[in-house]
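I'd like to ask you about the structure that follows.
Yeah, one chain of the complex is gone here, protein chain that is, but the others are all in their spots.
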Amino acid sequence: MSNAATFDTRTDGAIPVESSLAYSYHRSGTPRVGPQSRVILRERALLGHLILRGGAIVLDEAVREVLGLGLPGQPQGLVVDASGERSVQWLSPDEWLVIVPGGEEFELETRLRERLADAHYAISDVSGGQTLLELSGEAARELLMKSAIYDVHPSHFPVGKGVTTVFAKATAIIRRPSEERWELVIRRSFADYLYRWLLDAGAEYAIGVEK
Amino acid sequence: MSQSKKQANRLAKGGRIDRSRTLSFTFNGQSYQGHPGDTLASALLANGVDIVNRSFKYSRPRGIVAAGAEEPNAIVQLGSTEAGQVPNVRATQQALFAGLTARSTNGWPNVQRDMMGLVGKVGGKFMPPGFYYKTFMAPASMWMTYEKYIRKSAGLGRSPMEVDPDTYDHLHQHCDVLVVGGGAAGLAAALAAARSGARVIVADEQEDMGGSLLDSRETLDGKPADQWVAQVLEELAGCENVTLLPRTTANGYHDHNFVTLHERRTEHLSETAPLVNGHRPVRSRMHRVRAGQVILATGAHERPLVYAGNDVPGNLLAGAVSTYIRRYGVAPGNKLVLSTSNDYGYRAALDWKEAGREVVAIVDARQAPAGDWVEAARAQGIKVITGSAVIEAKGGSRVSAARVAKIDIDTFKVIGQAETLACDTIASSGGYSPVIHLASHTGARPTWRDDLLGFVPNLVKGVQACGGANGTYDLGEVLAEGVEAGVKAAAATGHAAPAVSLPQAKTLEQGPAAPLFQVPHEKPTLRAPKQFVDLQNDVTAAGIELATREGFESIEHVKRYTAMGFGTDQGKLGNINGMAIAARCLGRSIPEVGTTVFRPNYTPVTFGAIVGRHCRDLFDPERYTALHQWHVEHGAEFEDVGQWKRPWYFPQTINGKKETMHEAVARECLAVREKIGILDASTLGKIDIQGPDAREFLNRIYTNKWMKLDVGRVRYGLMCKDDGMLMDDGTTSCLGENHFLMTTTTGGAAGVLEWLELWHQTEWPELQVYFTSVTDHWATMTITGPEARKLLAEITDIDLDRDTFKFMDWRAGKVAGVPARVFRISFTGELAYEINVQANYAMHVWKTLFEHGDKYGLTPYGTETMHVLRAEKGFIIAGQDSDGSVTPEDLGMQWAVGYDKPFSWVGKRALSRSDTRRTDRKQLVGLKPKDPKVVLEEGAQIVFDPKHAIPMPMAGHVTSSYYSPTLDSGFALGVVKGGHNKLGETVYLPMADGQTHEAEIVSPIFYDPKGERQNV
């Protein structure tokens, strides 16, 4: 174990918990998904989000062993496990975002730290600070074009890619885990602004929110 | 409103209009009719409306001149309602729809009878260029008054005063090949690029793509050219890799092939976008295109001839006459005189004749014009007068005659007697000018070509021009050039284009043109009736000549003196003629004089499209903490701190009356000092720092020492730039031997993280340390006041014993059942605990604190109370009490500076420069107003001698100032020159209202100077 403090944020089941969008659902509502909905928005709330920092080779071995998933080999790479529940995304040459089902993050961090021992690396839990949104539907890509400056054309943004970029006047991570789905990873404090943005920009596609 | 009139000028057949349907519209209060396919301009001409506007400066009546973006006169205000007002629309670019309502932009009270007409007539002699400046600038103070009246009558269009019901947006586009212009060249280029598989966008500003092919006399493969257009458009529309954008103007060409396209999506349908499925679609959209390659196929604009009276309604461009006849089925008059210097102009006479109207004569400036076009005209029995030009148009509100004379272009003289030909329309053609505006936006200066009598664009990398934009006018060559450009562009983006077989173009052979940029008059230019060069800005040939005589030799100066090519016109019609006239007057060649710079936007763009969706609630991001909903529900007033919305204060309703801010803040302050308050401090920046060199890094980036901070301890630190000036401050906690949690100011979070990365990545990459933002991960709640320990003890398993959990310690445990880190730090001077929990649990913890806190008088407080409390303690706010010119020593914070640290930390060296050692630097002090009722103004200047003559030497200013309910007095922090040595002295604050406040320089710590309360 390195000389870093870990912190288990898990609580007893009875404690109420709120996703980044709790206030937004209350304030702006959740437009229903209808037959005319050409974009569907769904939050995958309360997942475990870890930031890994360190050298690619060292981390790759450890992540492979602990998570059964290697680091993406290329910049902007995104790898997802067979269940679709766990993913690793390249953020910078020495930084990756790992997303796992909520509650797994502490054990993952602990095991990675055991495995990495004295290597120089860092792991930060950011689960409370961001949330993941899914966009699907035929107009999802056009909605992204309205919002983000990054080129989301399939020839430039194939499945297995993820980028951090400017989204509306905030920032977001845009990911493409599968042919049909896009994902946004957004910061908690910007979540309401981005939710309102997506509803506004998606209105012409009769955007619906699945809860 | 008077009754509708017949469309007197509408031809019985021809044109791309739908005669089966009739659309009613209103212009200047009068009702008219037109057809689908019309523009507002073609419909006005069909109805015989001669005067569409008054001119900008001289208020002369003006009619429609052109058929496209280059129209200088028919600039109208649209809108039947206040909210629907749209200024600066060219009637030639506005599709007609049922119910369209338009007014002239200029002309007050109306175009027929104009107040300024009088001035205009007088001014005919007395308004030289620079008239307004020369006349109204003195005295300078009165300019604002004159300007108001001049603007009212000149009229530049006006914005709506009510909320726009429409919505607008942006679309971020990326493509391999962007083709600007959907005429012959653009379509050929698009076809080639599309077939290569490249991602192609074609933008065309008109209602229909096809450009000049839509009204061409030429055939392709023996068929009318518009059939080829339809066939190409069908193929392109079927390509998945092609986006066709009609009604879309490329209005700006920016760095690195970034082009903004303004798409008008519903402007052709109705005033406000019609509902679709109950939703109002966007009215217009800005496409922000990043293109691999750009093909400029923007065509060419015809140059009018410059002759006396060339602005009287009924003077049109020759090409526009053809367009109105062939595309819209409108003949804008009955008796035509055509004045031309080239073969292109002949088309108008042939079309006019075919429309069954009378061609009085073709007046050709060339001595012996010959060739297909001239023969064709003669074969139709049209009289051709050679070596001559229309030297003057006669008429007031409509052309009544043309004065025609022999001219000598070389000596710029009229030869012999002029004859007068009765007519109602004069069409003129001085040749074509390539549309080089977009190419000029890149900063590349165009090149003059003598053979073309025009400028062609000079191109930066990644862009090509083809067809008219490149000075190529022969249809067969235009198509070939388009294909070549398309193939090249595709190849440059890695796409091989298959061969494109082009249709055979049947065109008439062109003869050479004459270089005629201004037609001579019997009188010298300065005495002749006005010869307009720039109709939109009322610039005359005489004005340009005068400018050159007054010493303006650079074309850029001539432009500014005369206003030629200003504003929305951007020199579309008049620039080449104007430059040529300036060149003649200066005795230079046109390339020597050069051209002015065209700037974005090519044509006006509505603000809505520029703003897009970034307006109203979405104008700027609002960042919320995890507790925002609670604050809203408890009536918080919010303050903007960066993009965060922070509770400012929580006004309560007491005895049915809502507290003022002053009352609420006083109540909140006393609650903290006497009982307990709670603050949402989640917005503080938080950076997770890990690595074996974390400590060393902190030691270098902070001014104070970090090597001996134990796990479980917290330290306050100052961060300076390398110039020694304070940049940010905050506490950093040691979580593990190699693990720290840094906090920053709310506004400084992103900047500090970037700052740490800057030093790590550029100067000290050998240090093993990583930084990760965890600002949003943690919610932070500060409970503070004498009762804080009692409250926290009720809901935590952490031992709060004052001797084991001391001031500046942190402990982990559970609060309200939630894992938490609790930091015993204080920004109020009272006993305080900062509770950090993962943000998803914050609301539960916050509410639990209130469930237990009621009995202790737990009071939520906002940033205003926080400010009062911290200022009472002399705690600074970086960025408020400091401003980038303040050192830690200026703040009296030497205690937080480790002068003897081994590494020369960031900012240290600068603290021994002579400037930072000055004893008269502005230093932070407390200011106690002599009158306790006075709350000094933040930002107020401080002087030592209020009797000093103005300007008084400034000695400093107030940085923070509040009323303290605890002290029952106003108090302030401020910076004063040499203030640290002036305790007890009096300073003065002269205010704008004439009062002068007095204050005593005191210690900045107003409350609990020994700091006992936070240590209890």
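Structure notes:
For clarity, chains are labelled A and B in written order, and residue numbers in each chain start from 1.
Convention: a contact is a pair of C-beta atoms (placed from the backbone, for glycine too) under 8 Å apart; a residue touches a chain by one contact, two chains touch by 3 or more.
To be clear about the criterion, contacts and distances are computed from a predicted model.
Missing chain, UniProt protein name, picked from "Cation acetate symporter", "PqqA peptide cyclase", "Sarcosine oxidase subunit delta" or "Putative ATP-dependent transporter SufC": "Sarcosine oxidase subunit delta".
Shown chains touched by the missing chain in the whole complex: A, B. Check B:Gly29, B:Pro274 or B:Gly494 against the missing chain and you find that the one touching it is B:Gly494.
Only one of A:Ser28, A:Gln76 or A:Thr110 touches the absent chain when the whole complex is considered: A:Gln76.
Checked against the full complex, the one of A:Ala45, A:Val58, A:Ile149 or A:Ala203 touching the unshown chain is A:Ile149. Screening B:Ser80, B:Thr386, B:Ser400 or B:Asn458 for touch with the missing chain picks out B:Asn458.
Touch with the chain omitted from the figure is made, among B:Ser20, B:Asn277, B:Thr411 or B:Gln761, by B:Gln761. The chain not displayed touches subunit A at residues 74-76, 91-93, 95, 149-150, 163-166, 171. Listed by residue number, the positions of subunit B touching the unshown chain are 254-258, 290, 292, 442-444, 458-463, 492-494, 722-723, 754, 757-758, 761-763, 765, 904, 908-910, 913-914.
As a convention for this text, only the chains that are shown with their structure count from here on.
Chain centres here are Cα means. That of subunit A falls 34 Å from that of subunit B.
Per the touch definition, subunit B reaches subunit A in the complex via residues 169-174, 199, 276-277, 279, 281-282, 288, 290, 613-614, 617-618, 620-626, 628-629, 644, 683, 688, 690-692, 711, 735-739, 768, 770, 772-779, 812, 816-819, 821, 837-844. The part of subunit A that touches subunit B in the complex is made up of residues 2-5, 7-12, 14-20, 22-23, 26-27, 36, 46, 51, 53-54, 94, 120-130, 142, 145-146, 148-151, 153, 155-156, 168-170, 187-194, 196-197, 200-201, 203-204, 206.
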